[in-house]
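Shown here: the complex without one of its protein chains, the others still in place.
Take a look at subunit A:
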Amino acid sequence: MTGPDCAVLELRDVHRTHGDGEAAVHALRGVSLTVRPGELVAVMGPSGSGKSTLLTLAGGLDRPTAGEVLVEGEQLGALNGRRLARLRRRRIGYVFQDLNLLGSLTAVENIALPLELDGVGVRQARRAALAALDEVSLTGLGARFPDQMSGGQQQRVAIARALVGERRLVLADEPTGALDSQTGEAVLHLLRRRVDAGAAGVLVTHEARHAGWADRVVFLRDGVMVDSTAPLTGVEHLLSGSGR
């Protein structure tokens, strides 16, 4: 099956304008993007090109001025606050440059938190969190607090929190931050592995080396998608032109 039915993320002619009149800033101007299961799309562009805006709209953290954002076929604009929050907790994982780990919680508690907020029992949430810790090769470090871990370990905890449970859409904004290149590569490897296992991923980065991990790279300039590399593999991508 091809087409939008199997898209995990779909942006349809999305605009985002901040302010109005002469002071209006057009962060995005008519961007369309489709990301399917097993596909990692990197978004590149200079500062101010709209990369991060695209990611916050994709994650339902902000609403477009015009156009539609769909996650697994659900229009985010049609959801009320409570349902949108639930969809974000269940289906979307975020990795940000600043990790947003809670310093008063251990690694495993940080990872389990979104599941517990979602009503998952403490034991089950803990079990899932431990599995996510294994996935990022931090087995045995679950009881540590963030300040007892290195920067690279903290980033992997943040990744584990984004990957825990059944998240189908993983959104990452410069996820390697200030990490050294080896640790940064390990972080991208994790993202790639989850996508290969069937998730859809969007990676915002200004580093070509990181974008190299993607199946497709799109280039933004002044809020417009100016180009896109051809998908790396898989004829299913070639059957729909909507990703371009």
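To be clear about the criterion, a residue touches a chain if its C-beta (ideal position, glycine included) is under 8 Å from a C-beta of that chain, and two chains touch if they have at least 3 such contacts; residues count from 1.
By definition in this document, contacts and distances are computed from a predicted model.
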{"item": "Protein name as given in UniProt for the chain not displayed, \"NADH-quinone oxidoreductase subunit F\", \"DNA-binding transcriptional regulator, PadR family\", \"SusC/RagA family TonB-linked outer membrane protein\" or \"Peptide ABC transporter permease\"", "value": "\"DNA-binding transcriptional regulator, PadR family\""}
{"item": "Given A:Leu70, A:Leu87, A:Leu133 or A:Ala214, the one touching the chain that is not displayed", "value": "A:Ala214"}
{"item": "Residues from subunit A at the interface with the omitted partner, ascending", "value": "44, 46, 189, 192, 208-209, 211-215, 217, 219, 226-230, 232-233"}
